[in-house]
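Below is one structure, written out as structure tokens; the observations come after it.
With one protein chain withheld, the remaining protein chains of the complex are depicted in position.
Per-chain numbering from 1; labels A and B assigned in written order.
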Amino acid sequence: MKPLLSVRGLEASYGDLKVLRGLDFSIAEGSVTALLGANGAGKTTTLRALCGMIARSGEIEFDGRSIGRARTEDIVRLGIAHVPEGRGTFFNLTVEENLELGAMSRPAGRELTTDIQRIYGYFPRLEERRRQQAGTLSGGEQQMLAIGRALMLKPRLMLLDEPSFGLAPLIVEEVFRILAHVRETMKVSMLLVEQNANFALALADHAYLLETGEIAIAGPAEEIRNNESIRNAYLGY
Amino acid sequence: MEIFIQQIVSGIATGAIYACMALAIVMIYQAIHNLNFAQGEMAMFSTFIAWQLIAWGTPYWIAFALTLAISFIGGVVIERLVFKPIENAPILSYVVVFIALFAIFNSLAGFIWNFEIKPFPTPFGSGALFGGLMSPHQAGMIVVTVVVLALLYFFFRFTRIGLAMRAAAVNPESARLVGIRVSWMTALGWGMASAIGAVAGMMIAPVVFLEPNMMVSILLYGFAGAVLGGLTSPVGAVVGGLAVGVIENLAGTYIPVVGPELKLPIALLVIVAVLVVRPSGLMGRKIVQRV
Partner (left out) sequence: MDARDENPAISEPPADRAGIRFGALGWTGLAVVVVLAALPLFLANFTIFQLTMMLIYAIAILGLNLLTGINGQFSLGHGAFYAIGAYTAAILMENFGLAYGWTLPAAGLICFVSGFLFGLPALRLEGIYLALATFGLAVAMPQFLKLSVLEPWTGGVQGIVITKPDAPFGLPLSQDQWLYYFTLVVALLLYWFAANLVASRSGRALMAIRDNPLAARAMGVNNALYKSLAFGISAAFTGIAGALGAIVVQFVAPDSFTFALSVALFVGLVVGGVGWLPGALVGGAFIVFIPNVAELFNKALAGAVYGVILILLIYLMPTGAGGLVRKVADFVGRRMKPRPDR
């Protein structure tokens, strides 16, 4: 089967500094792919490059369409939702407005309300705070809001940038439980960037290990998780 | 006491002018986080367009509507043509471009319509209200300001595009990630600010007469009102504008050194004082944020 997203020779740099040195990878429809690696390996940059948030070169094909030169707004419209580093909260808008914004690139209609209700189904805590300014939410709640906002797009592919970042272990568990549930119920594919390899590999089907802008190791998540030498060398647990 | 009340009422009447202008200023501030120093001149130019349309025999309200449309388009065009190409330039360069626009509109208006003052009609008739304290035009101006404010509130609160504009202003990067065309939102903000400025100009012109320099000091009062109210709040802008009118009037009456000459500096001084005490203005939004 043709993959949902396939990437060949992806490169990107910040000024003179080349951060991605020709990545090749692909994501199968309905699968969860983890992108692991140390700080500065280029994980976040990969996501930003996919979304056209930085200048990049190489081929990116999504659902048979080339998006290597497309602008961010247009890429989003194709059904790629990015849960960015720092969660991208619209601080002084309400929680519900934040969710509405997620559906901004789809035609509005009556289903908007049902969609928001579904998100509240996943994240009951957001419903309790729906009229509150989003900036007053805790870190974990903002992360849930960011995921909720991404889901409002009804995306085919979700790019998640360190959903565990800065959260207490219990909250991390909750977030990943919800991600697993979302995956089951909404059939959405995910590209998951994580430092917390343990959680990521438990959720993922496939994993890539990034090292200084290049893919060092690729394979089924299960295999990588069970390979002690990789774990020791790259994942540090 | 009676004098005091009179001064307040007539202060509110003048303040309505500033409130109108302050509203346009807040509008553009939302879109570009900057004070547009050419805003007054743009409003003046719009008013001349209205004057021209009326001089050609167009009925007042049709000319009013046409002017709004032209100003809106003009605002969008200015953003696309002049500011889009320099979106990455430092903020000081932006301010210089505002100054350039100021010079261009002022000079163009003088060139096309010359510098003689021209009367501008009011749609609200003549006479006196509240025992002569306020003219029907001043009352009408206050009503128009409130209507514009209500429309803005409705637009931002209940329409999708209004929500998108707010989102683009708060967090441009995140806004792009939900598919909002941020740069067009900015252009839209320019268009709206320009149209609101046109309303302000057409309301102000019957009071101060129409000429290319009519908006210079009014713009300053408008800034003062906007800053006093907190640059992020349309309601604050209107309240701030009215407050500046009242402050100016009271200072002129009750502080002996302050003749009509010193009204403007005193008003500004008061504003600086308020800012030093309360930098976010009277109604500015304090962003609550937890990381």
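Quick notes on this one:
We adopt the following convention: a residue touches a chain if its C-beta (ideal position, glycine included) is under 8 Å from a C-beta of that chain, and two chains touch if they have at least 3 such contacts.
Worth saying up front: this structure is predicted, and the values here are computed from it rather than measured.
When the full complex is taken into account, the listed residue touching the unshown chain is B:Ile86, out of B:Ile5, B:Ile73, B:Ile86 or B:Leu151. For the options B:Ala31, B:Ala63 or B:Leu101, the residue in contact with the chain missing from this view is B:Leu101. Although one chain is not drawn, its touching partners on chain B can still be listed: residues 34-35, 82, 85-86, 88-93, 95-97, 99-104, 106-108, 110-111, 217, 220, 223-224, 227, 231, 257, 261-262, 264-265, 268-269, 271-272, 275-276, 279.
Simple rule for what comes next: only the chains that are shown with their structure count from here on.
Only residues 51, 53, 72-73, 76-77, 81-82, 84, 88-93, 97, 100-102, 104-105, 108, 133, 135-139, 142, 149, 153, 166 of chain A touch chain B when the two sit together in their complex. Interface of chain B with chain A (complex): residues 160, 163-164, 166-167, 170-171, 173-182, 285, 287-291.
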